[in-house]
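Okay, handing you the structure first.
Every protein chain except one is present and positioned as in the full complex.
Take a look at chain A:
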Amino acid sequence: MITTKGLTKVYRSRGREVTALHGVDLHVREGEVFGVVGTSGAGKSTLIRCVNLLERPTSGTVTVDGVELTALPGDEQRAGRELREARRRIGMVFQHFNLLASRTVQQNVELPLEIIGLDRTQRRRKAAELLDLVGLADKARSYPSQLSGGQKQRVGIARALAGDPKVLLSDEATSALDPETTRSVLKLLRDLNRQLGLTVLLITHEMDVIKTVCDSAALMRGGRVVESGALTDLLADNSSRLARDLFPLGDFASGHPGRTVLEITFQGDTPAQPFVSQLARTYQIDINILGAAVETIAGRMVGRMRVELPGAHADNVVPIGYLREQGLQVDVLDFDANGAAA
């Protein structure tokens, strides 16, 4: 639904060049919620603003719903007619809501419809529908200044949906909200994604947001996408930084010399098996649990556990093999070399 190829953005000011994006390739499939996560300055904001060409990439292409936007005429300040029409099918919500203070909630939602050119009756009906959808039907006549942050963002979402977009861009939509409001706004996004088949591209600096709503994610660092994919795949990959950030077991100083530390990751049904006690019983070993967590990510139960077995790695080949046979992902953390020395 959204594809970027080799997206590069260089800012020039007074002879200095800053590269915000270094050839970013991104692919967001139809109907999924795709999250881009990274620290501030990683280029994620530039990336999302390049998707609807609020910023023109220096090079590279952006294709949304089969239309190559970068091929349409216009510059950063002035968009050509075709680009303006393409933008009407891409909704956008902002961190600071960007609602017009001079208009009521209903008039704010009607604004994109005025731009499309619907008549008054159609606009009213559509705005009422949308406000109902986001649960703010009773606030239609209020002004934005009379609303809480969460309500403002709901208006922002209703407004973004007014043009019946297939794609919704969310630029840190929950970053100015408290945790509770964040959860309710994310739930709304998730519901809209399911009910309307809306494709959502969101950027955030909070791993929790990715965990709560996303099907896929990309990690950005220094203007590059360093990792991306479906969350379930990422979590199965123990070398994934994103998976570790999403699902941290915490730092853990060192294992004891002569012992083996394992990290066991399980997904889906596997936690139903009592594998720790089975292992202890079958091999008559004492298992020390160093850390464990279970969470629901992208609608699937995922758990990770760090355990310590007596004896060196070589002594534990058989129990490790047993665990792998159970469909668990087992990684041996090599603490003997570094950990013992430290």
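In this section, a residue touches a chain if its C-beta (ideal position, glycine included) is under 8 Å from a C-beta of that chain, and two chains touch if they have at least 3 such contacts; residues count from 1.
Note that in this section contacts and distances are computed from a predicted model.
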item: The complex's invisible chain, by UniProt name, from "D-methionine transport system permease protein", "Transketolase", "Cysteine desulfurase" or "Anti-sigma regulatory factor"; value: "D-methionine transport system permease protein"
item: Candidate in contact with the missing chain, chosen from A:5, A:96, A:190 or A:313; value: A:96
item: Absent-chain contact - pick from A:43, A:163 or A:223; value: A:163
item: Touching residue (missing chain; options A:63, A:181, A:232 or A:326); value: A:181
item: Options A:121, A:145, A:195 or A:239, residue touching the unrepresented chain; value: A:145
item: Option touching the unshown chain, where A:18, A:71 or A:115 are the choices; value: A:115
item: Residue ranges of chain A at the interface with the undisplayed chain; value: 52, 54, 77-79, 83-88, 90, 92, 94-96, 98, 100-103, 111-112, 114-116, 143-146, 148-150, 163, 169, 175-178, 181
